[in-house]
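As you look at this complex, bear in mind that one protein chain is not there, while each of the others sits in place.
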């Protein structure tokens, strides 16, 4: 399948990226938004989308960040930020919460990443530096714990090296788990291409598709 | 260790047997009483014993059988008999209920049996007849699911053959799980005897200990 | 987000021939009798049914078996005084039986819902029901490897649902409902009462709405029994506003 992708003039800002992810979350979904950039997606979900947010520390139906007068020390999200409760919410313990993820009951999970490979391997928990103190939290559970895993990241590191790579050089969080990749320069779906998972560019921003492919030095589906 | 066991004049009635089991359940215990004869044990537990009853269909703090005007179709025990709820009761689902048993959180479970072996193997779920329709229910979970497993049964079958046996001939429910055996002619503890589990007669009723050993044709500890 | 069906027939309309159907209930408590009756009427055939028992009397699952619509039953306790339809079908070799200890049944359902690939359980070790299964000694204890048991559809019964599909049960009628709701691809629930979203207390919800696909209201208790009772999951005053689909 070949797709004509026409680039927009400029790459997406972080806000536009969050907006693009929010737009692609199906109406009525149950979703988990990871810590950091993915949290911003909540700001662009519309009431009509009726998306229910899960937080892995034991809640469905999480509302927005708590205003100063709403802060309740017993009501926090996975990033330990005070949040609020929406009508229809429910609480459960940690084993039930991760069973919900591992069992594939969430429709979508949105995560940040250091690297994503062409087959959808995700690296987002460790830079592998020898003296770093390791920490994983729920990253590995989130990576495999939803029907769809959307990743948000910049397409290139500060030094210009691609973060969508043939094979991850950072320690992986999960294998073949990413289904969509949202970046400043383009949006990719990881699709099955003749029995092999490969990225397909579905939107380009600020760069021609051919330029993206050239800078990434990887094969994109249909190009 | 040798114990002088003086027999009483007559073997125990079913009521006396239930009473003996009730007496041996430690104060403050959490207990599961199996279907059939073990259910009678509840009648002899005293309020001072403060024993909390578990029923594997999802309840702790089960009260006595419901009187006619108390019958509630949503409140039954594992034998599907309407029961009542005591203060301090709690409800939970089937996986949590059997986790409670399997995890060893009940202090004692009382069961009936076809046969018990000298090492505490239990046979109580199937007579092994080829045309019988098999059914196991919670028997295998109960057998391994408490710190102590007390068995109540007659010591001899109607044809006089012993039911405390060298090795079970009926299909087993669980291996090395019985800790005490309550029968009409005597009470046995299955104890560790030089690294091997073996029954010790601790009470005799209506028969001399030597007669019991002779009729059973098994070795009893200290005899 | 759940859908709401007007009738039990509509609620089970998507059950296809050959489906694996998880049926809640222990005895009559929590048994979704009206959904099972609707499944009988639907004509769905070649079913694999998971239930604690194998039907009782001349109702529900027993009738499905009588009509030879069940090719296989996975349960812990088929033999009962009034399980004559199962007994007849089984003796005739017309229904396959997989006998599972009750706690392994519950844990296999839980594993299916929780994404566990398999687990080692001590229950059944050394017995006929573990014959041929993989075993292992771990920490001095013997275990049997058991696999998850998922379903295409779950038919369960709860006391209350809200519009977000959250469920609360009543007493021992809770039994297999929560694990089956999580173990099935498609979960259909009959409830006594449907309440507006926000009426069920988040602390007392037992099955969160994400496990629920279809809700239908079927009153089986007398309205006075249902309404005179204070259930902790129902927030005060929300019951009067209870809606009926």
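Letters A, B and C name the chains as they come in the text, with residue numbers starting at 1 for each one.
Going forward, a contact is a pair of C-beta atoms (placed from the backbone, for glycine too) under 8 Å apart; a residue touches a chain by one contact, two chains touch by 3 or more.
Owing to the predicted nature of the structure, the values given are computational and were not obtained by experimental measurement.
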> Any idea which of B:50, B:127, B:161 or B:217 touches the chain not displayed?
Replying inline: B:50
> Which of A:31, A:86, A:101 or A:212 sits in contact with the chain that's absent?
Replying inline: A:101
>> For a quick check of understanding: of A:138, A:186 or A:199, which residue touches the chain that isn't displayed?
In response: A:138
>> Counting contacts across the full complex, list the positions on chain C that touch the omitted chain.
In response: 107, 111, 114-122, 136, 138-139, 141, 143, 147, 168-171, 201-204, 230-233, 235-236
> Footprint of the hidden chain on chain B, which residues?
Replying inline: 28, 30, 50, 52, 54, 59-61, 85, 87-92, 99-106, 145
> Touching the missing chain, which residues of chain A?
Replying inline: 55-59, 72-77, 80, 85, 91-95, 97-99, 101-102, 126, 131-141, 144-145, 171-175
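Quick note on the criterion: only the chains that are shown with their structure count from here on.
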> Shared touching chains for chain A and chain C?
Replying inline: none
> When the mean CA coordinate of each chain is compared with the mean CA coordinate of the whole protein, which chain is closest?
Replying inline: C
> If every chain is reduced to the average of its C-alpha atoms, which one ends up farthest from chain B?
Replying inline: A
> Using mean CA coordinates as chain centres, what's the chain A-chain C distance in Å?
Replying inline: 34
>> With centres defined as the mean C-alpha position, give me the chain A-chain B separation in Å.
In response: 55
> Which parts of chain A, given as residue numbers and ranges, touch two or more other chains?
Replying inline: none
>> Multi-chain contacts only, two chains or more: what residues does chain C have there?
In response: 110
